[in-house]
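Working notes for the structure below.
All protein chains but one are shown in place.
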Amino acid sequence: MENFFDIRLSFLFDPLAVFFLFVISLVSLPSAIYSIGYLAGKYSPRKIAYAWLLLTAFIISMAFVVSVNNALVFLIAWEIMSLVSYFLVVFDSREEKSIQAGVIYLVMTHVGTAFIMAGFLIMHKYANSFDFISLKQASIIMPSGVKNIIFLFLLIGFGTKAGIVPFHIWLPYAHPRAPSHISSIMSGVMIKTGIYGIIRFVIFILGVDSMWWGNLILVLSGVSCLVGVIYALMEHDIKKLLAYSSIENIGIILLGVGSSMVFLKLNMPGLAVFSLIAGLYHLINHAIFKGLLFLCAGSVYSATGIRDIEKLGGLIKKMPLTAFSFLIGAMAISALPPLNGFVSEWLTLQAFFIASLTGYTAGLKIFFSLCAAILALTGGLTAACFVKAFGMVFLAMPRGKSSELACEVSLSMKIGMLFLVFFTIALGLGAGVVFKLLEVVAKSAAGVDVGSVKFSLNGFMFLSGQVNSISLSTPLVALILGAVIIGIYLGCGGSKIRKYNTWDCGYYKLEPRNEYTGTGFSKPFRIAFNFFLIPYTRTEKLRKSFYYIKSFKYETFTTPVFKKYMYYPLIGMIFTTAKFMRRLQSGSIHMYISYIFITILMLIIFMNRF
Amino acid sequence: MIIYVESLFIIIIAPMVSGIITKVKNNLRMRIGPGVFQPYHNLIKLFYKEEVISDKTSWIFRVTPSIVLASVILAALLTPVFTITPYARHIGDFLLLIFILSLGKFFLALAALDAGSSFGGMGSSREMFISSLAEPAAILSIFAVSLNAGTTDLGAISSLHAVKLSSVVAGLSLLMVAIAETSRMPIDNQETHLELTMIHEAMALEYSGRSLAFIELASHIKQIVFFSLIANILFPFVVSGGNIIFGITIYILEILVISAMVSFIEVGVAKMRLFRAVDFLAFSFVIGLAAIVISIMGA
Amino acid sequence: MSVYIFLIGIIIMSYSMVTAKRMTSLIASFRMQSLFLFLATFFMAMKEKSAELYVVAGLLLLLKVILIPKFLSNIVKKIKMEEDIGLFLNPLVSLLAAVFLTYLSYIFTTRVIIFGSDAQALSFSASLSVTMIGLFIMIFRMKALSQVIGFLVMENGLFLVASAVSGGMPFFVEIVIFMDVFVSVVIFGIFIYRINKLFTHIDVSKLNTLRR
Partner (left out) sequence: MNILLILIIPFILVILPSVVKKPKTLGVLNAVGYLFVLLCSLWLVLKPGGIVSPFKFFYIDELSVFFIFTISIVTFSAALFSIDYIERDISNLLISRNKARAYYTFFNIFSLSMFFVPMVKNLALVWVAIEMTTLASAFLVGFYNTKLSIEAAWKYIMVCSVGIIFALFGTIVFYYASSAVGVKNLNWADMVSASHGMDKNLVKIAFLFILVGYGTKAGLAPMHTWLPDAHSQAISPISALLSGVLLKTAIYAILRFTIITNKCVGVDFSSKLFIIFALVSLGVSAGFIIIQKQMKRLLAYSSIEHVGVIFLGFGFGGAIGLYGALFHVLNHAVTKSLMFFGAANIIKKYKKDNMNMIRGVISSMPFTGAMFILGMFALTGMPPFSIFFSEFLILTAGLGRGLYLASGLYLFFIALIFGGILFHFSKVLFGSKPDSMEITKEGVSAKIVFIFLFILMAVLGLAMPGFLNKIIVSSVAILEGA
């Protein structure tokens, strides 16, 4: 009883925790630097001080989450993290939208926490302690049915925070509302704590108990990939777009984690470690380039005050450095070699390949190759999505006054972005080293020790028992590309160049209005995926007479499937019950007294049931 | 060393393949048509022409041609041609090849948006659409073959020394992908510049002179890369080391056959609507999946 | 033996209260009931010759028979309310319900609580039914005053229960409870005045603005 209340603040700095701490600091530092320039001018000094307070609290709480050694303390840190991030979401507290976003976010995450709590307490029932070690020991004596329940609870809980479909709806609300440096931390790191939870509590403590765990995670994450990227394609609020693509990337990360769970169950430790490495690698990569992209979006927003990409454009001339950073981020996220995103997706695909090569049953093999296909499709769609994003925001002519008058952001913001740009490239080229480091993390997390993952350092050469060798060397790729490009320039640069208008079919003048819009860009996808997006259009004609239509308005929408068919009905049900219950308090005292009478009567009648 | 020689070789003969295809097409249509070396003439002509660049454009527009060219050259380096010493290429495997091609596409699409004309936007949108659907199909089909080879290394794949049913099916799906990627009928039509239908040409619309030359060359190389892939997948008897003459002859034969097939298709079928392309690629995707299933079953 | 007569009297009175349509008759029959209660207690006191019971009986007479009814009828005069007490159920149905309640409490007593002596069971069930009828009045009569009377009837019933099952509570407890009841009735009265002042009626069934 007493031991309930001395919450021993003990830490666990195993490689996993250290890795996550590193990720946190890696994204938080540049965001903090960035925020100097971002907040200045926009807010009053008091508000800025408040923002810094919240930022520090946020970082500290996240650090606690990933490093404590006690489930109860973990819960507390977890809730505090959610609370602080809520305050950050409603930072612009004047706007109804932020308030609504905050409510949605906090309610979702609270429900998730309830599930986590239940899971922990069921574990506690067997362990009689909240220490990770004793929980780990207790996991042996748990019956497998209970383990399944716990797994489901933890998956729902942490999945809500990580934003896997169908628990993702809070993400596109919350991330855009927060100040940009915070959105970068939220999307870059905070949602990763959900992944940390899954790795720590499911793989490390609970131990993978049955096959379907991994498979379920794989399916969910595959769905998250596709749903995330498709919604991102449809979106034209730049920060919302990034939020949706976070959902997709979480999916990719979990593809790695899930397959490693499957391998653990099949007891192929080498593969398990390999795919966990893939997952972790994509985790850190996503942290970096998503942070970068959010910072860039923030700079665009603070330069123009617009987040709608349909109204932006031509910024590459106004703010070249931001454009360059965004380009790097976009290339990385669409997995273009030799940047980091490519490496991690390559690893994940390799994991799937080897899985479909050496998986036990044919069904499993086919399943894994399907996962590979989904990943490939996601990659292609992401590329399209970010071509759209970059093209609409930075290229061609400005689509409005505010983007014409835009100018490059302040120094601190530049530093913040460049820092992350550097790491985006570094983690691409230094893949070999990173892989080596992550191997340690993955081994300790999976709790297995294998010699079967070897690699030599030119790029890296992955050899394992079952497969012949394959090789990939990002430095070499970069080298060759660079060499060829430079060669081309030296060989045949400097031809005569004449500047002239864009060709406009002889139309007398070319305006921004002629440009292709983001909506137009994504139209093929909207039609191709109409089975899921269920697009519908609304047209209205302003006509002078029956024959003369003055103007014609055409809007197109897509149906938010999960909200419409999953959440609205649920909420509606709750509200109808509440409204029905309202009659209980009818205001008539006679009724009230009769309640008492009826209650006592019922109790006496059913007395012997109690 | 030899591998770089052969890569150089395919880079050199790349335009000729297009020339051959055009020739065959024309002959099928009972025309004489230009000679097989016509593409070279075009390239040289463009190379020495003055460039006109839109004043709306940014540096993206300038660097794109060289990046595109570089990416396909790297792809050419990755491609097995006729002499394979397995794992000779420590650069990467087929996944890298696919992704490197998409690097080129990425930049081309950006450049198309850069000029701010609606054609460019149309082109890049459609290109990204097609390629995002084509990529998984390509990956699946090569996946199937790599399952046979036990590795994703192209060298190993193309020195399998046994025709398997799965690799044939995979080759078929890869052919469809190649048709889509090299912007041929029934997905795209290289010959016209009709606004409503063109895809690849629409992206290159703003380019002229030397840059255009680069882009054209790049598309030629890309095409031969795909052809050699198909060749070595369908007929993986590339000699390891030794007797190069035999290898070369076989390779050339294969390329000729494939280009003949392509030109037959081009003449034979009519262009699809853009959204029928989805079905086309989905079909190739399914075939690729079938290939995987077959190879897992062991055929 | 004589105690039973009074018991029956008490029950009859509660029935008459259920059927009453006018405030005055309601108060009068309450007074009668209290009187019967007093007599019952008085006889018990004579039987057991205990001073405490005499005192209790005296208090009963003082409070329940004299003071409280006087106070209530004063209220009736003061606020010159119209006479009827506002029925949700007409007298006949109410009567049936009351009889049913008596039956119910009898069942309850005999089935659920098993008493040592039959007499105890009888008196217990009687007193319980009185309580229930009091509650019935509170529920099914609209006027504030009738609710107060219902409350008092319930209290009577309880007193009866106490004395029936175990010869009354400890003495000082009884006293304190009496005081308490008296105070509460006074306070009820005050509130009835206020209600009348604010709403110009004491029909509490119309007091239903506070909802949800």
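Each chain gets a letter, A, B and C, in the order it is written, and its residues are counted from 1.
Please note the rule applied: a residue touches a chain if its C-beta (ideal position, glycine included) is under 8 Å from a C-beta of that chain, and two chains touch if they have at least 3 such contacts.
Computed from a prediction, not measured in an experiment: that's the story for all the values here.
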Result, missing-chain neighbours among shown chains, is A, C
Out of C:L35, C:L135 or C:I149, which is the one that touches the chain we can't see? C:L135
Contacts from chain C to the absent chain lie at residues 112-114, 131, 135, 138, 144, 147, 151, 154-155, 158, 161-162, 165-166, 169-170, 173, 176-177, 180, 183-184, 187-188, 191, 194-195, 198-199, 204, 207, 209-210, 212
In terms of residues, what is the contact footprint of the unshown chain on chain A? 1-2, 4-5, 7, 72, 75-76, 79-80, 83, 90, 93-94, 96, 98-99, 102-103, 106-107, 110-111, 114, 117-118, 121-122, 124-125, 574-575, 577-579, 581-582, 584-585, 589, 591-593, 595-596, 599-600, 603-604, 607, 610
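One rule holds for everything that comes next: only the chains that are shown with their structure count from here on.
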Does the chain-touch network form a line, ring, star, complete graph or other? line
Averaging over Cα atoms per chain, report the distance between chain A and chain C in Å. 70
In whole angstrom, the CA-centroid distance of chain B from chain C equals 100
Of all the residues in chain A, which ones touch at least 2 other chains? none
Expected list for chain B, residues touching two or more other chains, is none
State the interface residues of chain A toward chain C in the complex, per the touch definition above. 582, 585-590, 593-594, 597, 604, 607
Applying the document's contact rule, which stretches of chain C touch chain A when the two form their complex? 88, 108, 112, 135, 138-140, 142, 147, 204-205, 207-212
What residues of chain B sit close enough to touch chain A in their complex? 47-48, 50-60, 63, 66-67, 69-71, 73-74, 77, 87, 89-93, 95-96, 99-100, 102-103, 105-106, 109-110, 113-122, 124-126, 128-129, 131-136, 139-140, 143, 146-147, 149-153, 156, 205-206, 209-210, 214, 274-275, 278, 285, 288-289, 292-293, 296-297
